[in-house]
Structures are given as C-alpha cells and as structure tokens.
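A single structure is presented below for examination.
Rest of the complex left out; these chains stay put.
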Amino acid sequence: MNTFGHLFRLTTFGESHGAAIGGIIDGCPSNLKLDFDFIDSELLRRKTAQSSTSSQRKEPDQIEWLSGLLDGVTLGTPIAFMVRNEDAKSADYEALKDVYRPSHADFTYEQKYGIRDWRGGGRASARTTLPIVVAGAIAKQILKGKGIQVAAKVTFMGDAEQARKEGDTVGGIVECRIVGVPAGLGEPMFGKFSAELAHAMFSLPAVKGFEIGDGFALAMMKGSEANDTFINKDAGLKDAGRETCPESRSLKSRVNITTVTNHSGGIQGGITNGNDVVFRVAFKPIPSIAKPQQTVNRAGETCTIAIEGRHDVCALPRAVVLVETLAALVTVDMEMMWR
Amino acid sequence: MNTFGHLFRLTTFGESHGAAIGGIIDGCPSNLKLDFDFIDSELLRRKTAQSSTSSQRKEPDQIEWLSGLLDGVTLGTPIAFMVRNEDAKSADYEALKDVYRPSHADFTYEQKYGIRDWRGGGRASARTTLPIVVAGAIAKQILKGKGIQVAAKVTFMGDAEQARKEGDTVGGIVECRIVGVPAGLGEPMFGKFSAELAHAMFSLPAVKGFEIGDGFALAMMKGSEANDTFINKDAGLKDAGRETCPESRSLKSRVNITTVTNHSGGIQGGITNGNDVVFRVAFKPIPSIAKPQQTVNRAGETCTIAIEGRHDVCALPRAVVLVETLAALVTVDMEMMWR
C-alpha cells in the first residue's frame, strides 16, 4: 500500500532520518525528455526553510536518478530516484522515543507495527511527500503536453506569526483548479474522478477535509440553485423560453457544450464534464507545538512535553505544491485509463 | 473499476432498467452463517418509496443468491447475487433520450463511452447502490462478530416538504460513527483509513464533501486546540503538572491508552487510534427537479425541461444506510489487511 495509481504508478519509500527517501515511477510513457530544472523548481516549492512559517531543516534535496532514463529521455522502464537524508538530527528526537506526541502518528504506528522509527517521525514525517512531488512534476510535464494545467493556492490560513510567538501552530485550506481537462475522465462506479482525488488528498499528512465544487455548501442548496445549466458554447447563453427539448438523434458535427455555472466542480456522475475541476482541502494545524502539552508515555505514565526540534508553524505554504502534485498524478492516471 | 476493496472485494453490475442488478463478493471468510433477515432489513432501509421524501418506484427487491453458499453458510468462494428490475418504466425516459439533464451524468457518460443507457439513468442511477447495501450488510455481520458497530444519522437536511411543493429538491449531511475499531487499522502511505473512507464515500452518487473528525473546522484551530491529549484509561485523567516524560523502554504488560478529545475522528497518521472513527458526508440536492430548467440537447439546441418521472425530493433518508454500508466495507477490508 505504498503504491499510488493504476497505470501511472508511484511506489515510494523512506523514513525521515533513514538513509534516503525516494520512489519508483512505473508506467511513465517512453520517449519523454524530462525537464529536470522544472522538477527541481517544484522541489524548491516544497522545501523546508523556505519561509518564516516553515521549519529550519536544510536539506540540499539533490535527486539521484537511478534508472529508466537514457540521456534524460524516458525508456518506458521504471524510473527510480532518491534523495539522501543528510541533515537528519536524530538526537533531537531521542527524548521522544518513549512518548506519544498528541495527534501524531507515534501511537498508531506502534499499535500497527509493534515498532516505530522514532527518528524525525519516521515514515509518518512530511518529508515522505518529497517523492510525490518528483513524480507529480513529471506528471505535470505530461499534462502540459496535453494542454492541462494544475494550480493551487491557499485560500485560508490561521495567523501564523501570532501562533509562532505562542509556541503554537495553525492550519488552513488549499483550493486547487485543474484547467483543460477533457470531458470523459474518471471511472463511474468505484474509480470516480472525485473519489480518486479524495483518496489522493487524504494521502497527504494533516488533511482532514475535502470538497469538490461547492462541496459542503451544496448540502444547504436547493436543486434549482445547485444545478449547472448546460449551454452550447458556440451558440452562447440565450433564453430557451419554454420550448420542450426536441429529439435530435442525428448528432450535428461536433457540438461544443459546457456549463454556465460550476457548482459541480467539473465532475458529474464521477466523470469530468470539461469544465474546470475545482476542489478544496482542509489541513489541520501541525501537531508539533512548542507549548507544553499533557500526554502519556509507552508505560502509560502521564507527563508533559514541549516539542522543540525544527518544525513548521504552518504546513500550508508547502501544501500548495503537494495538492497540485497529487492532482496531477490522478489526472495523468485517469487520462491513461480513458479509452 | 467496478470493483471495491483489496481483500474483501465487491464487484457490482447493473443498470437501472436493465435485466438485473447485483454483485459478486470475493474474499468473504468461509463458514459464516448469513443472516438473510438482516440483509433484507438493510435493503428495506435503502428502498425507494419508504417515506414522503422518496420516489414512487416500487421494487420488490428480492435477492437471488447465485453462488458461494451451502445451506446459507459461506463457502469461501465468490458470493454472487442479483435482484431483478421489475418495475422499470423506461417509456417515462423516452423524452430524455436526447437531452442532457443538468447536473446529471447524461452528458459525461456520453462523452466517456459514446453511448449511454438513457433508461432511468442507466448505470448512473441510485439503484446501483443496491448491491453495495447487500455486501455492506454481510460486512456489518462480520464486524458485529468482532465487536465493531457502524451507525450513521442525518445531521442536516434541507426543508423537503417545502421543496416538494416548489418542484425542487434538497441536500444534506450524514454523520457516521464506527465504534469498537481496534487501533492499528489503515495503511500509512496510500491506503490510509481516512483515504479509503473518503474514496468510498465519493463512490456514492451526489456526494460532494467529506470530512473526518472536526474536518474543515480544524483548519481554523490552533494546534493546541486541535490536538487530542492521550490518557491512560486505567489511570484516568489527571494533571501531569510539568513533569517531563520519563524513558519507559520496558513496556508494562498491556497499557490501555486513548484520547480525551476526538478532534482527529479516531485516525492519526492515517491509522485508527482505537477511539471512535467519526466522519461527515455532504450530499448535494438531487438534480432531477420538476421545476422547468434550461439545458441543451445532443444537437446543442437550447431548450427547457421539467423532469417528471418518480424521483426523491431528498436522498438523505436512504443515504444513511449507504454511508454505513461503505464504512462497513472499508472497515472489514482494512481489518483483513491488518497483520
């Protein structure tokens, strides 16, 4: 279950303070000339220490490409890559070895595996999103060739600078838009475009909510308010009066249909309708806070921790590229599934 | 992509007005004596015509069990079942053959497949949720044997009776709680319990939002407010003062740990923590409204439709069992994945 996708598949590996972190992309089309500068620039967007809201860990994040390429061109074989973990200060975490940090994965990992890598959060660290960004950058490059673009932005973020002073953290919301998606992507029953996106977003650390189009607000609307009126783009919007719809079995050449509004977020019946795919993702605040918190240790003893280390105040600035990246992976995969 | 699950797998088939609707359950444990009365009672909860908010279609919904059973006991082989579609009035839909109903899947299916079954919504009809309920009822029976219960309820619904008068429809929100889940379920990277739940819920028709625990509200909280404090159930909640956490390598017998609050909705790092799993699902209003709406037909001609037929005013009452049912399927599957 460390593999994502059906035909364009990413398998990732790595713990925060292990030797390296990376992945294997299986199913990438052959004969694609990779744009390494673009991949690096995407990694930079994800990188720690980029802003005042982010943690102080400084990794050079130099990608080593291990396979699947000949002179920078994809061979159709698995593309393996890795980044070494060089600035890992495991000693910082020594004190946390036996204690369960509140709302972290320490306790649940230990329940699941009977062992956990306490160094830097192990496999549950946000550092494990790095290989996803690499794969997503390749996915974006493929999408660009098809005229599809993915762009996310922060639409809400708590007051980070105030939180930092208080030894606290904040969460927020990221909105993402996929432009240029053809109609017809997504599998109707258990592989809906919306379901694949939801699954993808909940694979990111700290995600607690996902909505597509008008999302939760739609639950408060009436059908007449929520429905998206279809129009013929070539004809433009005009009043139909009360004419009933005529039969039209013989399809005139190619009809150019879209919706006037986009409450549906570009997806109807689980399949893209050609309008922009729009969705929002809610991130909880980072659980590592400097403020003292009560918790228990492995022996069940109550105690107090103040998490020092190098931690972000808010994950949102770097979540933007993560959201885009997973949206790109889903879109490429669904496009390849499309027949 | 008509298969759901990894080890406990459901493959469904059927269109609204085709010969039958049904599914195959693969991976069900052997030697389970099925409680057919319970399965029927679950179907009854989903059934059309159950209340004043639902449509008038009346199906006897008699399940025929085709395989996988000997004297009502599971053999470990695939359990196939079907329900015939008897009350299908395709003629009602004749007028909709060439027109795209707003916010329905008519247009997107036709874009995807170049053909669509216009009779009663075809594969996009809510009738396709029937096999899911059958499988979910079996899943619930398995969970019951493990002390796990799934219960959902409507927490918000628009004003249905007013909407009916106006020829309109309403949406709403369903909240679901899984009680008794052991800690440790869910796969950390791309098979998080939360991601599997999100994927499952977005497989239901009309779902536009999903949140776990405090969900979108967490985006507005600070870390110190959002974090769930761990306690030792046996010791109870007590003030730790400012004691730092001692090392505790030698684990004392079995420690009984939980969280005081449950902002996380029972899931941390994608894995269950033993507390109740709590999530909410937003349903948009049913798009079939009697009120006249503007749209286009296959030839791109603008026109007006008023959808008559037999339709619900609100999907919420029957969505409750659907949400439970998919939650049960995810839980059984994750439980079987657990090692």
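For reference, chains read A and B in written order, and residue numbers begin at 1 within each chain.
Just so it is clear, a residue touches a chain if its C-beta (ideal position, glycine included) is under 8 Å from a C-beta of that chain, and two chains touch if they have at least 3 such contacts.
Predicted model, so just to flag it, every value in this text is computed and none were measured.
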Please state the number of copies in the whole complex; 2 are the ones shown in place. 4
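Note that in this section only the chains that are shown with their structure count from here on.
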Using only Cα atoms, superpose chain A on chain B and state the rotation angle in degrees, rounded to the nearest 5. 180
Chain A and chain B, separation of their C-alpha mean positions in angstrom: 23
